[in-house]
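Missing here is one protein chain; the remaining ones are kept as they sit in the complex.
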Amino acid sequence: MSHLTAMKARDLGIPFEGTTGKYNSISDVKGVEVGHCTLIEGEGELKVGKGPIRTGVTAIFPTGKNPDKVYAALFSYNGNGEMTGSHWVNESGQLKGPICLTNTHSVGVVRDAIIQWRIDNNFYTDPIFWSLPVVAETYDGLLNDINGFHIKKEHVFLACDKAKGGKVMEGSVGGATGNICHGFKGGFGTSSRRVSEYTIGLCVQTNYGKREHFTINGVPVGKEISDYKPEIQIKQPRLDTEKQENGSIIVIAATDAPLLPYQLKRLVKRITAGLARIGGYGGHTSGDLFLGFSTANLIVDPSKSRVKTVESLSDMYLTPFFKAVAEATEEAIINALINAKTMTGINGNTVHALPQSEVQEIFAKCRL
Amino acid sequence: MSHLTAMKARDLGIPFEGTTGKYNSISDVKGVEVGHCTLIEGEGELKVGKGPIRTGVTAIFPTGKNPDKVYAALFSYNGNGEMTGSHWVNESGQLKGPICLTNTHSVGVVRDAIIQWRIDNNFYTDPIFWSLPVVAETYDGLLNDINGFHIKKEHVFLACDKAKGGKVMEGSVGGATGNICHGFKGGFGTSSRRVSEYTIGLCVQTNYGKREHFTINGVPVGKEISDYKPEIQIKQPRLDTEKQENGSIIVIAATDAPLLPYQLKRLVKRITAGLARIGGYGGHTSGDLFLGFSTANLIVDPSKSRVKTVESLSDMYLTPFFKAVAEATEEAIINALINAKTMTGINGNTVHALPQSEVQEIFAKCRL
Amino acid sequence: MSHLTAMKARDLGIPFEGTTGKYNSISDVKGVEVGHCTLIEGEGELKVGKGPIRTGVTAIFPTGKNPDKVYAALFSYNGNGEMTGSHWVNESGQLKGPICLTNTHSVGVVRDAIIQWRIDNNFYTDPIFWSLPVVAETYDGLLNDINGFHIKKEHVFLACDKAKGGKVMEGSVGGATGNICHGFKGGFGTSSRRVSEYTIGLCVQTNYGKREHFTINGVPVGKEISDYKPEIQIKQPRLDTEKQENGSIIVIAATDAPLLPYQLKRLVKRITAGLARIGGYGGHTSGDLFLGFSTANLIVDPSKSRVKTVESLSDMYLTPFFKAVAEATEEAIINALINAKTMTGINGNTVHALPQSEVQEIFAKCRL
Partner (left out) sequence: MSHLTAMKARDLGIPFEGTTGKYNSISDVKGVEVGHCTLIEGEGELKVGKGPIRTGVTAIFPTGKNPDKVYAALFSYNGNGEMTGSHWVNESGQLKGPICLTNTHSVGVVRDAIIQWRIDNNFYTDPIFWSLPVVAETYDGLLNDINGFHIKKEHVFLACDKAKGGKVMEGSVGGATGNICHGFKGGFGTSSRRVSEYTIGLCVQTNYGKREHFTINGVPVGKEISDYKPEIQIKQPRLDTEKQENGSIIVIAATDAPLLPYQLKRLVKRITAGLARIGGYGGHTSGDLFLGFSTANLIVDPSKSRVKTVESLSDMYLTPFFKAVAEATEEAIINALINAKTMTGINGNTVHALPQSEVQEIFAKCRL
């Protein structure tokens, strides 16, 4: 369901602003590792507990598989979603990996499994410790047997163990396996930008948006493509279900620039700008939660010394990072869609891939 | 580990301000139901996965076992803790029951189990739905085999099914089973206040605080009681562990006064005042998360009508509620301690009950 | 400096989504009144305290000139700006008119003058009262002698007294007189949208943005127009001054839909989406503060009754309002620019109007 050889939206000739890192990926930020566990099993009618299954887990490590903490911050654009661990991120301005992404109804099992994985991987040296892992989600119940609770702790261990740097799989993988975005098959996407000597990278789990608002670089692609509509049967349709957004988008941003928590908070707020340019505006039913971290200052805990020295970017140099995070958000969303293949899930529900040739044609005729 | 016949701090002659409801309990707010599932098994040396077990689950239903939502708000005094579902409470100003309390490392299993329980109890009428349950926690790993992950979904179902109004068990029960508070055995406690024709009730899961700061009605009880110290062995003591707070306090407040979300937010902030008067001030390692809801306006979703009519207390009448929530917090904490018996857990660790006769003697000699 | 006959961006053939109200103005929300006091005096070299003067005051009344309060909420996208009264808006979810807009260094005089105006206009019936007026600002010191403190309380009284419904002057008027936006002459603009039986209107004071990011309906207008650059002399240019955004945008949104404070908070967050589509992303030096209110529930204070009945839109109907507020933000910004004429201020600094014919030509060649 995903390309073995990752494709990027730029390969289609879609122009994006800014200079990317080597892999155009969150993993361009040194130390960041990503792993997916993807569950695709069964076909046909939904039998709760049996499938069909179209879901998974994605694990993101800010600084490889070690227990040091990084400065972090989050922003809730629309809180119709879950991101566990948020209270401690808000309070301490820090987090510890892995960050995991999954489906809405499996957040709990993933959250507790992270604690187990950390124990098994010697993340804790104190005899007394407690963990407040960060797990976020999108709803995949239009394709996946979400109430079958198919994610088990072993899937979390697998996503964590497989996490690595370098090229990252995109499309219908990991927590994004059963996602739908702007009426096309959504998925996991990533992108990066260079800002002076620094890199900012981010990844998205895209499950939001209406077709008619889908826009790439100002071009109203969604309005131009009238075919390829989702084929989804809902027996007793919820009021306005088909007229409204009902998904979510989770964004995880990383940078090696030395940003303190208050600076990261500012950074992740600007993810809204990238999202808006693609056509997202935080619909009522959407969980649009954005998390950012900086790998520049590793925080070792418990600390040997009362006072530590940290680096901080001077605030007047922040604006290019704000611009970069918005741009990378746009590109990561499109990378997710470009890599996600057409998928059929429960009850034969089918969501189509963004048709690449149509996108290219639309771009050909409408650019200045 | 808890009184069959609930005792209240007032029974010891400790004076508290204000007029309580019938049961001096959160259940004095009509519709509120509380249920506990308490796990106490095994003795002796800690064998992770085997025990000893001293933990549990508490379920609180705002409006009985029905799926209507109530207006709600939360306040994080110190966010070293988890309360899932917070993003949606913050965004929508609403929540749906049950709210569950458990130990830090079992939040996930409880969270997903609530979804299962709701499915099994017909909380969802739409074919498409998603759930963002509210689960909060305190750390019980000094008495409980917390990394054995002994809470299972069946324990959650039990706590939910047993929930009822009227008298509520206090002390070492439910999620508070293995708690420690101000160096005494902590637990679950509840209290209520009448404000004009309304009731405000709350319950606490108390696992915070140092002995030396423990104060009742201005009397420095903790300083006066030098015995009954916790007998806890930590092989490689964490720096400053014994000198610092390392617990948490969760408070759930309910009222039948018609408070809108912004008013509830103001209400739960004042829980800090009650906590402060007992001796809590949000130590670094404490998760002090306070949630409040009003049962006056039930929110049926999906709504049949575009506009609904709701009642709202005029703001100028709020101050007595602020006073009441602070008072009820004080009293609920003391009720928790009064009802929690001495407990021995992992590795023979023992935490003593608050000695009632000493408390009475101290009060006898120091009041004006 | 502003059109006697207001022009709208739609008059240039620029397409915008959605249906506007009668005046395509915030005043389409019944009861909303707007008044400007514009100060344009002197030419030539800056002599602090003498001029030249290019500044003013705008007053916005939510419900005409009466002291009732309305539900309100605000969002700070980037807090490099002032909006007095914010603590009480956040706490109480309410505000009282007038809301005033001015330049950064005159916020104080305007703020105190509002209190005087309210006293003179019998806004207070209690012998004891205090006021926390809402005043926001943008920096106009590239055209105006901002450190001459030319705004006096009489200017505030004038703006308040002149406030009325119906057609509202746009362009270089009121608090927006000396504004610069995307390298063109900025100003005050307004727009509205119909959503079912409701209206949402907003107004903007636009002083933010770089030329190269300026985009209308996806068309990169700013990149296409290389002429008409601001002619501004800065003796010792601040590091990166010319490369960075250094302005602000203030947005005031009004609706007659019955939104409660928590719903208004959600609404004003979506202003970011409209801003992003025009090319704003909250640069470090920008004060991007957004305020919204609903006129549907008037709050009389002091209240005669303990409980009042209020109307509230069901949340599931909110998404179209989110879409509308983003759209109206886009259009109001363009309306501001369309109406603002070229202005020369201190030291001969000149900022050019957005060239309308060029915009029309660019649109002609690039739309699908």
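For clarity, chains are labelled A, B and C in written order, and residue numbers in each chain start from 1.
Convention: contacts are C-beta pairs under 8 Å (C-beta built on N, C-alpha and C of every residue); 3 or more make two chains touch, one makes a residue touch a chain.
Not measured: the values here are computed from a predicted model.
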>> Can you list the shown chains that the omitted chain is in contact with?
In response: A, B, C
> Pick from B:103, B:147, B:272 or B:312: which residue touches the chain that isn't shown?
Replying inline: B:272
> Of B:47, B:229 or B:284, which sits in contact with the chain we cannot see?
Replying inline: B:284
> Where does chain A touch the missing chain, residue by residue?
Replying inline: 91-94, 196, 258, 260-262, 266, 301-303, 305-317
> Of the residues in chain C, which ones touch the absent chain?
Replying inline: 76, 78-88, 90-92, 104-113, 115-116, 119, 126-128, 130-132, 135, 139, 141-142, 146-147, 149, 234-239, 241, 246, 287, 289, 302
> For chain B, which residues touch the unseen chain?
Replying inline: 77-78, 215, 217-220, 224, 239-240, 244-245, 266, 269-270, 272-277, 280-285, 315-319, 322-323, 326, 362, 365-368
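Note that only the chains that are shown with their structure count from here on.
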>> Could you work out how far the Cα centre of chain A sits from that of chain C, in whole Å?
In response: 35
>> I'd like the Å distance between the centres of chain A and chain B, where a centre is the mean of that chain's Cα atoms.
In response: 34
> Between chain B and chain C, what is the separation of their C-alpha centroids in Å?
Replying inline: 46
>> I need the residues of chain A touching at least two other chains; which ones are they?
In response: 78, 239
